[in-house]
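Sharing a structure here in structure tokens format.
What you see is the complex with one protein chain gone and the rest in place.
We just call them A, B and C in the order they show up, numbering each chain from 1.
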């Protein structure tokens, strides 16, 4: 979310690692920002159908300049292309896809994720109103919720916390957390570090992570090639 | 409903009189049986859109023999034609048209109509189960419910009754009742005779009608030309 | 976009793994859009204790086509959820009726619009909704209603399916479907409500992406298996209805 210089992975590298979680045949919804970059990642011959809230099922890369269809956008308003076999539906049917449990994974940005799998991404502290968009529907209904965020705030506070102090988007739904420091899973009492970014140590990460940090057996480093 | 010889109007004449109630621009749903015959009536240049439960909006007459599209039927399973500007929707959207209050009038057959506007048309006495189809949705949601039925049963009992003794399809919804004896409106305490069929007297009708029969000022005879 | 073809070689293969006790919906309204070939294959396959969902149990019209009544006669059915357990004309007797009246098969009678909406809700993740339909009738007796803006409404629940059998005119290999005219009926909503949707297709199945995305009626994400309907007599097609003698 931030553009500040930070340790560990860059934005595309975070997106790449998350994209490699996608399994053959999945239907995936990518949120605005870093998540959108997942569709740039080469994950071999796995077939992924990308779904966008506005009723686009099966979109492809952003259209090259000059070849945009101005009446075709993804959830972020970018003019995208369509893959063969794409289909258009209206908004109520598109959220029928989401709410009906047909989305295998949704990837979203967030301000905070808690050790119990809550997350917050629609409202800042003290703000009146906010920007919900489709986040609450996706969070409550997708089979898997993957969150991508910078590991710490600009002032160095953890974003992986014991409990969110911002208004939550949904509770207990996050299955995977990708930060510039590593790949995590909420455990209920903290976070489990599954993979670590190059140049970081477990102790460095523990110091800026809420709850108890546990480490996966045979902790792997995230390839960034 | 019955094919027994009976006094007054024949089936097409009943349908004709009801069709003349349709106003320009109306969306109308016609039930199986006599109601279907309303679409044969010439009502001048009034534009009527006929809707069928299975998602046909804007159908026309039954297709001539040999020119049927076997994948196009009305609610009665007849192979119909389409008028210019017709549109197809699926079943949930078709009942969205109905339940959403977009049907100006529905015309249905019935076993009984009560003076309070209840009617019964899905289940016989002592029957287990029945045939509801779209009747309950149409009855509860159309702006106007018109019922066409023979005035008396085969054994001569009234079908326009004080209270239905058959299970009802909906309560308090009927706005107009067409029988072979005349055109009626339920009044709450009986029926008001708006128009009378040729060859019948008010007293003859009163004898076989439930509740108090009132007669419209300047009672007209139904033209049958 | 998933690019693997969903075409399977035969109706038999398409229904082979359906276990006893499944809940299966059949699309169709009168002849259009009815998956006659899949119904016949299920009859041959023999799965038992099925709960079947359709507009009607069939058999009111001539000629007789594969229908729920046939599966009931074959001892495969525990329960039927439909809008007709009897014909519209009380003088027509459905083959199903005697099994229902004897208690051999259970039935849940649902107004047609409520049936369509319960299926749509299952597909769209709406667990329950309110409807004005059937309020004040025997069907609402003892059930929960709610006053909203001064009108009484009945609470209805989503109807989830294990399998949907549907029929369409056109498909590509990914299962993007188009229906012809009133073939559409229940088919699109049943497809969304099922864990596994099997579609029989009238026309030769097209290469992936042959259908313009704006023209797809049912997106391929809702369709899991496709079978091409062969020409008659091997395949079963809608026929002209013959008026029954009264």
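One rule holds in what follows: a residue touches a chain if its C-beta (ideal position, glycine included) is under 8 Å from a C-beta of that chain, and two chains touch if they have at least 3 such contacts.
Since we're looking at a predicted model, the values are computed, not measured.
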The chain left out here touches which displayed chains? A, B, C
Thinking of the whole complex, not just what is shown, which of C:19, C:46, C:127 or C:207 touches the missing chain? C:127
So which of A:44, A:77 or A:156 would be touching the chain we can't see? A:77
I'm checking contacts with the chain that's been left out. Which of A:48, A:89, A:193 or A:222 qualifies? A:89
Hidden partner chain, touching residue among B:61, B:101, B:188 or B:223: B:101
Per the touch rule stated above, subunit C touches the missing chain via residues 117, 121, 124-132, 146, 148-149, 151, 153, 157, 178-181, 184, 213-215, 217
For the chain that got dropped from the picture, name the residues of subunit A it touches. 3, 32-33, 52-56, 68-73, 77-79, 82, 88-92, 94-95, 98-99, 123-124, 127-137, 140-141, 167-172
It is residues of subunit B that touch the chain not shown, namely 25, 27, 47-51, 57-58, 60, 82-89, 92-93, 95-102, 141
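Note that only the chains that are shown with their structure count from here on.
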If every chain is a node and each touching pair gets an edge, what shape is that graph: line, ring, star, complete or other? line
Distance between subunit B and subunit C based on Cα centroids, please, to the nearest Å. 28
Just the number, please: Cα centre separation of subunit A and subunit B in whole Å. 57
If you average the CA atoms of subunit A and of subunit C, how many Å lie between those two points? 38
Give me the residues of subunit C that touch two or more other chains. 120
